[in-house]
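Submitted below is the structure of interest, expressed as structure tokens.
Excluded from the complex is one protein chain; the other protein chains are retained at their positions.
Here the chain labels run A, B and C in written order, and each chain numbers its own residues starting at 1.
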Amino acid sequence: MADLTLIASTPATGTLPVTRGTMTLSQADPGPLTSIAPYKGQAGAVSDALQAATGLALPGVGTCATGKGAIQWFGRDLWLLSDMAAPDLPGAALTDQTDAWVTLDLTGPQGAEVMARRVPMDLRLAAFPEGATARTEMHGMMVSVTRTGPDALRIMAFRSMAKTLAHAMIEAMENVAAL
Amino acid sequence: MSRIAGGLIDRTRPVSFTFDGHAYQGFAGDTLASALIANDQRTVARSFKYHRPRGILSAGSEEPNALVTLGRGTGQEPNARATMVELREGLAARSQNAWPSVGFDLMEVNDLAAPFLTAGFYYKTFMGPYRIWERLFEPAIRRAAGLGVLSKEAADLRFEKAFAFCDLLVIGAGPTGLMAALTAAEAGADVILADEDFLPGGRLNSDRQEVGGQASSAWAGEVTARLEAMENVRILRRTAVTGVYDQGTYGALQRHAPGPTRPLETFWRIVARHAILAAGAVERPVAFANNDRPGVMLAGAVRTYVNRFAAAPGQTAVVFGASDSVHRTAADLRRAGVHVAALVDARDAPCDLDVPFYPGAQVERVLGREAEGVVIRRADGTEERVQADLVAMSGGWNPLVHLSCHMNARPVWRDDIAAFVPAPGAVPGMIPAGACNGEVTTAACLAAGRDAARQVVSDLGLSGASPDLPEAEDREARAEPLWVVPGKGRKWVDFQNDVTTKDVEQAARENFRSVEHMKRYTTQGMATDQGRTGGVTALAVLADATGRSIPGTGTTTYRPPYTPVHIGALGAGGQGKGFAPERFTAAHPVHLSMTAPMIEAGLWYRPSFYPREGEKTWRASCDREALMVRNSVGICDVTTLGKIDVQGPDAAEFLDFVYTGTMSTLKVGRVRYGLMLREDGQIMDDGTCARLGEAHYLVTTTTAAAGLVMKQMEFAAQVLRPDLDVRLMSVTEQWFQAAVAGPKSRDLLNDLLDAPLEPEDWPFMACGAVSVGGVPARLFRISFSGEHAYELAVPARYGESLFRQLVARAESMGGGAYGMEALNVLRIEKGLLTHAELDGRTTAYDLNLKGMMKRSKDFVGRAAAGREGLLDEDRPRLVGLKPTGAVKQLTAGAFLFDPEAEPTRPNAQGTISSVAFSPTLGHFIGLALLKEGPDRHGDTVRMVDHLRGISTLCEVCDPVFFDPEGGRVRG
Amino acid sequence: MRFNALKILTEGLTGNKGWGPHWRDPDPKPAYDIVIIGGGGHGLATAFYLAQQHGLTNVAVLEKGYLGGGNMGRNTTIVRANYYLPGNSEFYSHSLKLWERMESDLNYNVMHSQRGLINLFHSDGQRDAAVRRGNAMINQGDDAILLGRDELRKMLPYLDHDTGRFPIHGGLYHPRGGTARHDAVAWGFARGASDRGIDLIQNCEVTGIDVEGGRVTGVQTSRGQIRARKVAIVTAGRSGQVAAMAGLRLPIESHILQAFVTEGLKPVIDNVVTFGMGHFYISQSDKGGLVFGGDLDFYPSYAQRGNLPTVEHVMEAGMTLMPMLSRAKVLRSWGGIMDMTPDGSPIIDKAPIDGLYLDCGWCYGGFKAVPGSGFALAHLLATDRPHDSATGFRLDRFTTGRGLMDEEGTGAQHNLH
Partner (left out) sequence: MRLTCPHCGTRDLREFTYGGAALERPTGDWGPAWDAYVHLRENPAGASFEWWQHDVCATWLKVDRDTRTHVISQVTEARA
């Protein structure tokens, strides 16, 4: 047995943050991520248990809630808890997803224009207000998009695709800046 | 120079450009076509077949003649329509399809041979002898055909794609579209207004008329400015809506004004709850002899050039048609200072202009290679020659119904306007309005635009006062259809493809009477303009030739795109690596630092081998790595295998259903090998299944099938077995995983893990939690090499660091990292399978795994796997092969035959799926699928690889070449 | 009327007034020995070979629209014989031989051009699969050549060999592969059949199949009842609907395949190039248009039109493979309706009703099969025995699992082949 230290590395996006025109792309650290998939008929109980433990209930489809940590709807019968360790939730399947995702923050006034180059959804503020979250597709990648502020969007994709994601975002930012 | 006063060009901004190397000047606001006209360039192109000189026919995207090449070399743009090219400083345009020059083209000799080159002549000749078509005729035809030249160099051109959403998409910014957009926008709708032109307004910019008490172009400018100021309106200039797709999806191509870092074009996918089609109409030519000569132009285009671009297309004009609009053309020409030598109206109509007027007369033919005059046939039958260098013609108008046809509706004929209009309800949610719907006056178009928008506003549940209709011209423009002028000579109906009325008539005689047959036989309507100008004329000729009415003859349908679209725009993002995401494991930097060549595995990149100094070939590295695993310890990045977390009260029962084997009997802390079938009974994938807890399993898949397996498992959970309470979650990305394989693997791990492994706790196929450097990890004692081996998984962030540590420790023990090549050697030595064997056509029976199908329970594929044909004894089944002949090499993809048999299809006995040189055994080994294979161990077969020119004898053997008892893996 | 250069010359000198109909337009007779439902390529070829090979001319081809108006006029015109599995291998090999004599058989220039077809591969595994396929082609007596990176680079310099998403390792070259003028094939077979006395009846929609005592007796049509001793359903794209008239359900699902053509360009692509990783294939027509296509839209459809995601995927594949394409403009797109079977291979067989025959399930390989299919179906209709080249195309292979021909290995989901 040796004295061993494992060093953590971040998803390989290339150099960030990057600014193009009015928009900035940076890598975020959303802290611990846990997927929560309540079993049949357990969503209510799991929500109550989660609320009791963290103050956060399971939010409705397409929305997220923030408190000490944050929780977002993440798919069919699925939520993602971030920025806090998961409490014990007996009625749900939990998996650690902390290392499974690359998380990028896109900030600036033209977020919807940039994202319009990449995802088949209307992400303008009126259609996708603060607190909205969605699963969608970006050029062959399954992604999650959340509006974290009027001028802020958070994009998550599989960690292994970090480079492709960052490249796709930067190219879209360049085009928006040029037009 | 034929530049005249007025117009909407910006005379303060002169623009220099070249055409065929000659320097010219135009102004901002010109198109290339208008600037060429202003510079008296009449012949600008050559036709496709006869190489006849051609001038500019139109002023829009319907242009069939004036195709030019922009730029030179890499990135040059062939087949640009001069009428759509916005003039810009330094623009270099060239004529195409002509040699040596557009003025003198040797291929014009084709025009003399025209009697022998009529419709479909090539179907009747050039036959045989053997291959003379490919060797002689076809190359000549190919060289002569085609238009512009595509550069074979890859240009670094930036295109992009984008999505947009709106309540209302207005297609076209003429009077109808502007009024519709304004009405809907003022009611609060989210509006996109798209127009092909760089200047909104449509014919409001081309005709001299008043709207709302001011020049129509000024009104268009004012409305455009109002719309631009509104937050709920997006005006997409230079944007052609190219296609209509299901549920309100529209494709649209936007050209951008050039700039150094700008994309050239954006291809939009617009999702619109409603659309108003306000595409307008294009004018039809009239079929008279030599109507294709430079100087013959559509009358409406003449007005556009005179009124909007201040460019006179000639000095002396003959104007010909059967509508009031030709009178307007004559008036505009006069006002512009062009001498009108004759106004020829095929109707017996009055004329209030002071020009030579020919009522009830027709232009019979054009004189000169470039128009020098015309022959007029008067109402009394007499002929008159009139000198003119410009012939303005109008055969009526074709409403632009194209987009209304994209969802299969056929347009309907309206006799009163002699034109096709969109079928009612042709596209759900799209309202045709204005000229494209058969309206003929500006006032009617404005009203139609407003009414259509009101309908949309009401459907959206919005309210609000509509803007007032501005006053506009309301005079009924009378017109009579005018198709073909009787008389001799060739009369063009398809200018670009050189189709004349004679071709259409001949097609009818040869029984190509269906309009689709006629089109395909004559190629009418198949050119870049898709017959937008002359298509209905051709239909009229066919109707006449076959004794049917026009609607009785039919119409052709229109398919996307409405206007040609660069592949670069539709395929934006695909160039280079952009075609599909790239996936990298956490240890990718380590692989690179060890100079491993990376190969694609699905979307992932994996190390092929890790070359060391002195190793000259991949085989040298591969042999060393394989022996390393057999003799000490090797480390392999296996992160890319799919990992699916299965939890729930019914997880065990669920896995019994998706696997052929039984997973419910697996003990916690143990791993089992599993097969998954498709419902057709053939193998989909294999992998391991680890039981982490009573109600918690971890399923692994092959790299290639990970997505497919997840999909099938979700299908099973949600659709086939909704009674089971189970939750699936991919954890492929969460975990970095490395194989630690070889006799020293336990030593290595004991040196690495926070607590040593107790041998009795870690038998073969055990799994459990461990800790490494304080990081919680998972360990599986599984092997894909036949050696005592483990797979160690840590959260991905530690993957790079862990892999470095593992490799360093392995190297210090005489081992090291191994890549895909060695992994493949090791698994073939053990007869283990990959997708080379699991090729989607093999069954468990074929791979000697029939025992893995627990038929006492239901599982996906169980029933179909029981089909008699899948259990035939002579199916090719898995065996091993060793070369025994003079040639000691085996090759994958080779076929197997009996030693004395001819290597032909009927004699084929099987194929080789995988081969490797085994450094441990010192010879090549192979896995093969051989008919009755398991019964033929010890037999000799001949391997034949025709393609590689290799043939050898081999011995059929058990597919497990190394340690068949499995002592090493358990030890 | 025989077509040749002299005829063109004499007609040209006399005003081209002497050209007659390429085929007759007869009214249907009350009864025929054989009725072929469907006047597409396969139906017309069947009619031609019935007359030419078997001397059977009391035959009618019933077409609901115009001849050759279905998939025959909506494909990418590729002709090849490069199959791997027995059953397909001998059939397409035979079909290619028929292509090679088609123009002299028909006295019609269908512009069959054997300009060579190249399948690209991008990994060692794909190379081995290509070699296996090439060896199968040579076992069958056809031609195949393995091209390495350098040879391929010389042959197709315009490909992005190195920096595309899937770098190119080589190709499988099939010199006898190529293209033909699709419409001309239909017209040539129509003319050949009509000249030999077979009735081609357009605008005649079959609305019912008459079955008495388990035997076919004729068909109901929009132009009245037509009696027949044998009826063949050759209606790819509509096979299910027509078979349902006889109470049959087929192992077929109809899917959309889109294809595209660009504006005319001077010669730039000399061969047929197939990019399996991107589901993309391309050639250049004699008129100069680049003709290319991709994969299915993947949902069942009879609409003859597709949607943008597939369009874009095809174009993106083109861009990663041959970036020079960016400046070529797509002129037209179209969609054909594909009869997709559970193993991706076709059916030429007797139906379970006496006197009823099936020729269907061509997936997206129907064009190159036109002569082979017509020849084999004519043989089956004339002799009630399958032709040697088409013994594998049995209807019951799915039920028994015996003789499945799943070239792609994607299994019994119809749309995945």
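Quick note on the criterion: contacts are C-beta pairs under 8 Å (C-beta built on N, C-alpha and C of every residue); 3 or more make two chains touch, one makes a residue touch a chain.
What you are looking at is a predicted structure, and each value in this text was computed from that prediction instead of being measured.
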| item | value |
| --- | --- |
| In the full complex, displayed partners of the excluded chain | A, B, C |
| Residue touching the undisplayed chain, where the options are C:Pro21, C:Gly65 or C:Pro309 | C:Pro309 |
| Residue of B:Asp207, B:Asp680, B:Glu821 or B:Asp945 in touch with the missing chain, whole complex considered | B:Asp680 |
| Touch criterion as defined above, residue of A:Leu16, A:Leu125 or A:Met142 at the omitted chain | A:Met142 |
| Listed residues C:Gly116, C:Gly240 or C:Gly355, member touching the removed chain | C:Gly240 |
| Of C:Glu100, C:Asp195, C:Asp210 or C:Glu253, the one touching the omitted chain in the full complex | C:Glu253 |
| Positions on chain A where the hidden chain makes contact | 61-62, 75-76, 78, 120-121, 134-137, 142-143 |
| Interface with the unshown chain - residue positions in chain C | 238, 240-241, 249-254, 298-303, 307-309, 342, 398-399, 412-415 |
| Contacts of chain B with the absent chain, listed as residue ranges | 163, 245-249, 269, 271, 407, 428, 679-680, 711, 714-715, 718-720, 722, 858, 863-864, 866-867 |
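Rule of thumb we're sticking to: only the chains that are shown with their structure count from here on.
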| item | value |
| --- | --- |
| Gap in Å, rounded to a whole number, between the CA centres of chain C and chain B | 22 |
| Rounded Å distance between chain A and chain B, as computed from the means of their C-alpha atoms | 31 |
| Contacts with 2+ other chains: residues of chain B | 161, 269, 573, 577-578, 580, 582 |
| Chain C residues within the chain B interface of the complex | 3-5, 7-9, 12-13, 15-17, 19-23, 25, 65-67, 69, 73, 86, 89-90, 103-104, 107-115, 122-125, 127-136, 138-141, 144-146, 157-158, 160, 163-166, 178, 181, 183-184, 187-188, 202, 262-268, 278, 284, 286-288, 303-305, 307-308, 311-312, 314-320, 322-334, 342, 397, 399-404, 406, 408-413 |
| Contact footprint of chain A on chain B as seen in their complex | 158, 160-165, 256, 259, 261-263, 266, 269, 271, 573, 577-578, 580-586, 588-589, 604, 645, 647-649, 725, 727, 729, 731-735, 750-756, 772-775, 794-802, 805 |
| List of chain B residues in touch with chain C within their complex | 48, 75-79, 115-116, 118, 121-128, 131, 133-134, 138, 141-143, 145-155, 157, 159, 161, 243, 245-246, 249, 251, 269, 406-408, 502, 506, 509-512, 514, 516-517, 520-521, 523, 526-528, 530, 559-561, 564-568, 570-580, 582, 599-600, 678-682, 684, 835-836, 839-841, 864, 867-870, 872, 891-895, 903-905, 908, 911, 913, 944-948 |
